[in-house]
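First comes the structure, then the notes that go with it.
Here the complex is missing a single protein chain, while all its other protein chains stay put.
Chain nomenclature is as follows: A and B, assigned in order of appearance, with residue numbering initiated at 1 for each chain independently.
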Amino acid sequence: MTAPSTEKFIVPIGPQHPALKEPAHFEFTVDSEMVTASSARFGYVHRGIEKGAENRNWIQALYLVERICGICSNAHSTAYALGVEKLAGVQAPPRALAIRQIFIELERIHSHMLWAGVAAHEAGFDTLFMYSWRDRETVMDLLEAISGNRVNYSMNVLGGVKYDITPALSDAVLRGIDLLGKRLEYYLDVATTEETFVQRTRGVAPMTAAQAESLGTTGPTARASDVQRDVRVDSPYLLYDQFPVTLVTETAGDLQARFTVRIKELFESLRVIRALLEHLPPGELTARMPRRVREGEVVSRVEAPRGELFYFIKSAGGENPYRVRVRTPSLCNFSSVLVGVIGHRVADIPMILAGIDPCFSCNDRSVIFRRAGEDDASAKGGSLPSAL
Amino acid sequence: MTNTESLLAQAVDLIGDRATVQHTLEPNRFDLAVEPAKLLECIALLTSAHWGYLAAISGLDHGPDSGRLEMLYFFCNKAAVITLRVPLARETPRIPSICGLIPSATLFEREQMEMFGVVFEDTPNSDHLFLPDDWPAATYPLRKDFLTPAPPPAPEDSKGSLP
Partner (left out) sequence: MSDVPAGLPKPWTRMLNSVQTWSRIHSPWAIHFNTGSCNGCDIEILATLTPNFDVERFGILLQGSPRHADVLICTGPVSLQARDRLRRVYEQMPEPKFVVAVGSCSLSGGVFQGCYNVLGGVDKVIPVNAFIPGCPPRPEAIIDGIAKLLGSLQEKKPEVKK
């Protein structure tokens, strides 16, 4: 009779990623089906952007930071543009600020709907994935109609925005918003009452407010645990002081709360977009920016779809930025996953990971790395530990 | 006094004379110059008073000629932002780890370690976070003496002024 083994079994997940089309590497130590420990290794999408920004002039760097992430590219370019304008002592005109705010909220809608679809796909709920991505096309069409591109819209220039919202476009946006409002009501209903979906999300990976704060979480992940934190409310930028959003929080702190917070936030986004379109300030779209930005340092914070996006920009008085430090929200939220999975089943891991809406390209600004022995390891984990 | 001003005043009060206050070009932001030896004390005061949260840690290289590196710790409380600035010698930059007080800082410390070559004493994990394992040793990409090529030149007709 053989003695029971005391060896631990480690499930490596990634770099082919289970929850998103992005690479990262996690290792979960399991005892039968329960996770007992976890660790992570990133760096899979590292491109050297912070250094790249130093080798480019202020305008070129704008296009670079916009491509840190395709999903929240507007948040990055807005944070950067606001920071550089502050440094240069330039205020973009009110119409530009309003259009920027409309775009940041439209981006939030597309990002949360994208996430809802992917998270539903992780739960095996492909119908919701198809529905939400089909409805998301409404937003994509609006973004394209105004800016000319569906992703990486390049709306911002230093000093303002490139494209105007004409009355015709404004009508189209309002019609699109009405449609989205109805669809979002439906998704909220599904997330809270659809029994099979609820069973995969209610009570899964709960996090108290104290835990969320100590783990440094931000964004909807933190607000789902009743942490009252949202840069749009705490430190209003653009026109959020005149067209504010209400803080949306939940108390349960579980996966279901993370769903409902995101959907409810979108109702706020729709409301703000409507208000902005009805009161769009007239005037110029851009203000003049100098080619060299005077010496100084600035901090620029915006609320990206995933949480607080933090930019520290330093100018040495030249044509190139001296330092651009980008701290993205996903980096803060990973600790909550590494702690949250413990005590849960392996099958819940993809959902828990999806719950923070991870964005590895934001997180890493890094390159992909693959270790030997990973050949055709399937994305769903559960493969035997390779030579890592 | 606005809410932001009172929050800033509160932080300055907490830290007392352990740091030197410097104003910045933004009214909602103060810089606090702190010596490495006093860093943990200052952070402990902020965390025990629940003053805001650690938003980011960033290294800053003032160039090989200056002989200086700096490590910046950003704390945010609503709209108020304070930056603890810790000067470090470029040749041997050592600074205490703050992970004992703020465990989630480990990811930030790992990133700054590999990018600037700063040693965080007693940090729980000093593996590379973003750089690959086979990255050459003692090569710190975000230092000013690590040179990368500039992008290809822009076409002639784009040399006009900013829009």
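Note that a contact is a pair of C-beta atoms (placed from the backbone, for glycine too) under 8 Å apart; a residue touches a chain by one contact, two chains touch by 3 or more.
Here the structure is a predicted model, which is why all the values come from computation and not from measurement.
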Contact residue for the chain not shown (choose from A:71, A:120, A:276 or A:324): A:71
Per the touch definition above, residue among A:9, A:63, A:163 or A:267 touching the missing chain: A:63
Sole contact to the chain not displayed, among A:79, A:99 or A:114: A:114
Residues belonging to chain B that touch the chain removed from view: 132, 141, 146, 148-152
Missing-chain contacts mapped onto chain A: 15-16, 21-23, 44-49, 51-52, 55, 63-64, 67-71, 73, 114, 117, 129-130, 133-134, 137, 140, 149-152, 359, 361, 366-370, 374-376, 378-380
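Note that in this section only the chains that are shown with their structure count from here on.
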Chain A residues touching chain B - in the complex, by the definition given at the top: 41-43, 46, 48, 50-52, 55-56, 59-60, 86-87, 157-159, 162, 213-216, 229, 234-236, 286, 288-291, 296-299, 301, 308, 310, 312, 314, 323, 325, 327, 331-332, 334-335, 364-367, 369
In the complex, chain B residues that touch chain A: 24-26, 28-29, 53-56, 58, 60-61, 72, 74, 76, 78-79, 81, 83, 102-105, 107-108, 115, 127-133, 141-142, 146, 148-151, 154, 161-163
